[in-house]
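Only a single protein chain was left out; the remaining protein chains are all shown in position.
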Amino acid sequence: MSEWINTLLQGLLLGGLYSLFATGLALSFGVMRMINIAHGDFAILAAYAAIAVVEPLGLNPFVVLLLIVPLMGAFGYGLQRLVLNRTLGHDILPPLLVTFGLSIIIQNLLLVTFSADSRSLNVGKLGTASLALGGDIALGVLPLIIMAVAVAVLLGLQWLFSATPLGRAFRAASDDREAAQLMGINNRHIYGLAMALAMAIVAIAGVFLAIRSNISPADGPARLLYAFEAVIIGGLGSLWGTLVGGIILGVAQSIGLKADPGWGTLAGHLAFLAVLVVRPNGLFARTRDR
Amino acid sequence: MNLLEARGVTAFYGDFQALYGIDLTVAEGETVAIIGSNGAGKSTFLRALTGLQTAARDSIRLAGQAIGGLSAHHVVSLGLAMVPEGRRLFPSMTVEENLLVGAYAKRPGPWSLARLYELFPILQERRCSPATALSGGQQQLIAIGRALMSNPRLLLCDEISLGLAPVVIKDIYAALPGIKAEGTSVLVVEQDVGQALRVADRLYCFQEGRVSLEGRPDQLTRAQISLAYFGI
Partner (left out) sequence: MTHTHTLPLVDRSTRASRVGLLLAVLLLMAAISTPWWAERSSQRLLTEFLYTLALAQMWNLLAGYGGLLSVGQQGFIGLGGYCLVVLGLQAGLNPFLIIPLAGLVTLLVAIPTALVLFRLRGAYFAVGTWVVAEVFRLLVANTASVGGGSGTSITKTVSGISAWWRESTTLWMALALGAGATLAVYALLRSRHGLALTAVRDSEPAAESLGISVLRMKWFVYLASAAGCGMTGALIFITKLRISPEAAFSMDWTATMFFVVIIGGIGTIEGPIVGTVIFFLLRELLSDFGSWYLIVLGCVAVAFMLWIPRGVWGLMAGRFDLHFFPVQRRVRG
């Protein structure tokens, strides 16, 4: 019995990590109406950047976050303004195809730079420490930290969107691009900021992924799929929905894994498809699928 | 020097020419109306003024500064704000949030949330409701207030009476003197000729992309207006 409770708890906390991946995706879709196919690959890119810096400088991975996150944010701003803004318009094809191309480019650049070996970030004892809750039940400390960070990010975003001029500008640009311009909002700049934010969050996700498990250059696409599934399960337009979606996905995967080692990812996909069949708009949708 | 000077403004939608050289001025403190039938080019002209439509740099001057073809968000920061046709409120936001977005490109001036609530008390009452839950007339007030929040020197109103009952239209136009009193000049595009004649200091009539008539309401006859409006 306690085994199953532990499985559930593990899945729940895994949901925190998935939520971090999902939030960045939801942000870029919410503001720019664009799915970034290379979303997962950018997370892996950030993780490898962290790995590249940690070893020569001998820094703690958590400290490296402070360096990598703003860097990725700046990179995201530049990417959006120089490349991705050109693809935005009425057609959905260009942004999808360009980011698909970027995904291929990033994966192979990482492959030639770091080889296909899997790597990870070492945090010493923290990586395996756990909090005993009585009985045989325990919570991993690292997953707990990740969940806490995920919740903090969501709280931060909620504050941003509801109480700041920038947040309102994001929402306005998302509602009606042209009318937003009439308010003095420079859409191109706003999109750049949204992407910067999304990249920063995805960088956090990537670094935590590398701390929690191993990564290799081709791991990006799988993360994109999990992020996407979490967003859809939670429902479009709902920020906290991405957390719920992430948790449901994490729990499904954990249960699947427990049943059979080959079934982890599959259980997650099937849970996603099931939600799609039963509630196509997700659990907490606030905007309808366009 | 006039607040707004438009000289020879032309506009194209692809191969189709919508404006054939419009000359129009608005003096500081004036209320000017543009009337004309559908497709005459009125909204196109406003879009050219706000930067949503390309225009030659020198063809539009705001307080002497050439603004033709500048991007829309830039034009707002220079003091020209528009109440767009169809209101175009932000559906995911409340009344107050819609008004606050208007202040994104805030310029110094008399307009503020407090001042707007004074002018339109109903907005303060319903400030936490989703903007689109209010009636058509009330939404129009939100749209006007939103445009005023940036403290424009010139306020453009694109067909603010469209789809509203006459008694509601009267109430909305009743707010105009309050707007003028704060020093904001106004350029309205109106389908309702009678309303335009009542509020405007000067009137322009557009017909098929050209100015067909210009003058002060008290100096224009029904026949003249009819001729200019319909071209027959």
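Which chain is which? They are A and B, in the order written, and residues in each are numbered from 1.
Keep this in mind: contacts are C-beta pairs under 8 Å (C-beta built on N, C-alpha and C of every residue); 3 or more make two chains touch, one makes a residue touch a chain.
Bear in mind the structure is a predicted one, so any value in this text is a computation, not a measurement.
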Handout entry: Chains on display which the left-out chain touches in the complete complex
Key = A
Problem - Touch criterion as defined above, residue of A:20, A:121 or A:224 at the omitted chain - result: A:224
Handout entry: Among A:96, A:144 or A:283, residue touching the chain not depicted
Key = A:96
Fill in the blank from the handout: The listed residue (A:74, A:111 or A:163) that touches the chain absent from the view is A:111
Exercise for the section: Go through chain A and note every residue touching the omitted chain. Expected result: 29, 34-35, 37, 83, 86-87, 92-98, 100-102, 104-105, 108-109, 111-112, 221, 224-225, 228-229, 232, 260, 262-263, 265-266, 269-270, 272-273, 276-277, 280, 289-290
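Keep this in mind: only the chains that are shown with their structure count from here on.
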Fill in the blank from the handout: Rounded to the nearest Å, the gap separating the Cα centres of chain A and chain B is 43
Completion exercise
The residues of chain B that touch chain A in their complex are 50-52, 71-74, 76-77, 81-82, 84, 88-93, 97, 100-105, 146-147, 150
Exercise for the section: Could you pull out which chain A residues touch chain B in their complex? Expected result: 165, 168-169, 171-172, 174-176, 178-187, 286-287
